[in-house]
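The structure under discussion is supplied below as structure tokens; questions concerning it will follow.
Shown here: the complex without one of its protein chains, the others still in place.
In order of appearance the chains are A, B and C, and numbering begins at 1 in each one.
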Amino acid sequence: MNGFLMTNAPALLIMLPLIGAFATPFIGRVSPRVRSAWVLLIMTLTTLTALLLASDVFLNGTQIYVFGAANPDLAIPLDSGGIPIRIIFTVDAMSALMQVIGAITGFAVLLYSISADRIHSGLESFYTLFLLMIAGIMGMVSTGDLFNFFVFLEILSISSAGLIAYRIDGGLAVEAALKYFILSTIGAMVILIGIGIYYGEYNALNIAMIASRMQFTLLDQIALVLIIAALAMKCGSVPMHFWTPDAYSMAPSSITAMLVVASQASLYGLFRVVFTLYNVTLNAMTVGWIIIILGVLSMVVGVTMAIPQKNVKRLMAYHAISQTGYMLLGVGVGLAVLGNQPLMESFGYIAMEGGIFHIINHAMYKGLLFLTAGAIFFRIGTYNLNKMGGLGHSMKYTMIFFIIGALAIAGIPPFNGFASKLMIYESVFAFNPVLAVIAMVVSILTLASFVKVFHSIFMGPKLPEYETVQEAPVPMLIGMGVLAAIVILFGLFPQPVVDGLIAPAAHALADQSGYIAAVLGGA
Amino acid sequence: MMDLFASLSTGTGYWNPLAWLLATVVAAVIVYLIWRRGESGYKKGTIQTTPFISGNPEPDKGMVHIRASNLYWGYLDALKGYYDFIVPAHTGIVNDYVLWYLGVTAALIIVVVVFV
Amino acid sequence: MFWNLPFIAVATLSLIGLATVVTKKNLIKIFLGINIFEAAVNLFLISLGYREGGIAPIFTSAPSTDMVMATPQALTLTSIVIGVATSALLLSFAVIIWKKYGTIDTDQIRRLRE
Partner (left out) sequence: MRMSKLVRTGADLLYPFALIFGLYIILHGHLTPGGGFQGGAVVATGAAIVIVAWAYEDVAGMIRKVTMKAQESAGLLLFIGTAALALGLGYAFFTNVLANSGSLFGLSVPFGPNPGELNTAGVIPIMNIAVGIEVWGGLTVILLYLLSGLNKKEEGS
């Protein structure tokens, strides 16, 4: 049984959410309680599978899974002339890390959502789309096939758009979903052009196969830009970030927390394309600087746009853009010195580790912050900061979770945001001091803006209009508590996390030949 | 088993959250000692715990709280030129958003092809 | 030159589609632009799959070396199916926007900004 799970974990990871999603409309007929139990069961199984697979990958190295083959390990059919023609899932340490992020956030969000979204109608479709979103994220981060990546990207986009528009909200949510979906459809089509270029040139769709044949011709350069621009747009980097605040602020809070993970899946795709598909064949300095500049722009514009915002979720959405900038900065610095082994050893790997560590940290604390915003909305029915005040008297636990999230995002020790930001600062300082200074200033502005939010929501006397407000329901608090516990644990014990999860992921990302060897065999 | 309490090494330096936590605990103890020296004999619900504003009557609760828009007025005023440019750039029109995206793609293609 | 004709058509169609998305203010026209762009991408994939003298990979007595992998066709089909889902979702968004806002002019659909 254990062997069965181990072998088939990558397939189960998308099969479970898909079966759960398609069965939800039927099971929802029985009763809402049974439906919640069913969705929770599926999500728990998915999370356990993801954790099991991750432990396997971190212990035994990259796992591959071949769909439709008699034997899931048989990447290259005997009569195919050395070409992997089937769809292959390639789960290396980086993919496993992203799966863990998706699974844990998904689980916490679901706990929260079962309590928070109870009041809405049409919850069968809601949870169907939610599970499809999980399937999309899991598929995107584990697939080793470019076209399959596109398909999962579209599954993710369509289900996200449906969920953003879920609370129609006088048309506002639909407007946000419309903008998101127009942009992401065009982006996905552009990605498909890039994939078509690879197929035309190299007659393959498998990432490892294309990587082993990569020439970096003019067409490859165009394909590279088409794909990284589209994925940078999907992860919300400035100046293509315009959909982000709209979508994040209008989606239900539980979905916003998942959208953070969804945009990080796009970020993963960007890193995968740059590091695994091209690696040293591309001009690392140019592309590295492109990613760094996108990152710096995202950091600065994101945080400065956040400060004057009046809607708390819009404000947090701009912070999500700004934090994405840190990840792009860290990994971009790693990319800029790729191929230069001494520099890579001295700060390149640390920068990449910082960027990747920031991905998991950001998913946790930003998810936590969006959930607290949702809890406040659940009780007082507004996101407008000007109408809030004095809630610290009645929502103490929510306030504590908010403080944890806010200090973590601002990079205050001993929370996890500090650990990853410290790694980014010090390694980026070795690369270019100006960038490190910008990163620190952005961090200060982040703190300033969260001081404003904290003051407006929780401080001050108990306002007369919120006299009867109560603490958020317990399942919501549990969902927030899971994320808060991870925020604190990662902050208190950063080095074991870096050694155990982050460093293998960073090295797996930078190690193109290892990835190719895992699929094609031999090096 | 890896060392749970290892310092975070950042290439050029290191940082140990537990040392920091220890310092926080020491600071908390000092704060507690100072707090202990304060007046302990006050009673809730008496005039001792009501706000004293130079003898003026206490204003309405809603008036005391400084609302979000009034915070950071100075910062926003100092960076007025920047905000006058950046806020209108977020037009909310989907055509502009697509145009930004396509423009960035085009610019990046030129950059990558020129600087091979 | 002649064999590049499909690719020229792809480039033209893409530009028409994207220009429609950027310049037209009517939501339905924007969706049509997206559909034209999708058609261009599908045409691109299907033209990539053309091999001169190739035959369909069906179990016949034809020489197996001339058979062509049907991957681009499969990709195009998948892409068309995704395109249908996309169009349906976009159109349903337009229906709701029309009901709630009373307009499908993108200049009016900007209650979320800044």
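Criterion: contacts are C-beta pairs under 8 Å (C-beta built on N, C-alpha and C of every residue); 3 or more make two chains touch, one makes a residue touch a chain.
No experiment lies behind these values; they were computed from the predicted model shown.
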item	value
Contact set of the excluded chain (shown chains only)	A, C
Candidates C:28, C:55 or C:81 - the one touching the absent chain	C:81
Option from A:69, A:219, A:469 or A:488 whose C-beta touches the chain left out	A:69
Selected residue (touches chain absent from view) among C:11, C:28, C:55 or C:91	C:91
Positions on subunit A contacted by the hidden chain, ascending	8, 11-12, 15, 18-19, 22-26, 65-72, 168
Positions on subunit C contacted by the hidden chain, ascending	59, 77, 81, 84, 88, 91-92, 95-96, 99
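Basically, only the chains that are shown with their structure count from here on.
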item	value
Of A-C and A-B, pair with higher C-beta contact tally	A-B
Length of the line joining the C-alpha centres of subunit B and subunit C, rounded to whole Å	45
Where subunit A and subunit B are represented by their mean Cα positions, the distance between them in whole Å	23
Subunit A and subunit C, separation of their C-alpha mean positions in angstrom	27
Multi-chain contact residues (two or more partners), subunit C	18, 21, 30, 109, 111-112, 114
Per-residue overlap in subunit B, given as positions that touch at least 2 other chains	87, 90, 92, 94, 98
Of subunit C, residues touching subunit B in the complex	18, 21-25, 30, 106-107, 109-114
Touching residues on subunit A, where the partner in the complex is subunit C	85, 147, 151, 154, 158, 161-162, 165, 168, 170-172, 174-179, 181-182, 185-186, 189, 192-193, 196, 199-200, 205, 245-246, 249-250, 305, 309
Subunit A residues touching subunit B - in the complex, by the definition given at the top	178-179, 182-183, 186-187, 190, 218, 221-222, 224-226, 228-230, 233, 239-240, 242-243, 245-246, 283, 286-287, 290, 301, 304-305, 307-308, 310, 346-347, 350, 354, 385-386, 388-390, 413-414, 419, 422-423, 425-427, 429-430, 448, 452-453, 455-456, 459-465, 491-496, 498-500
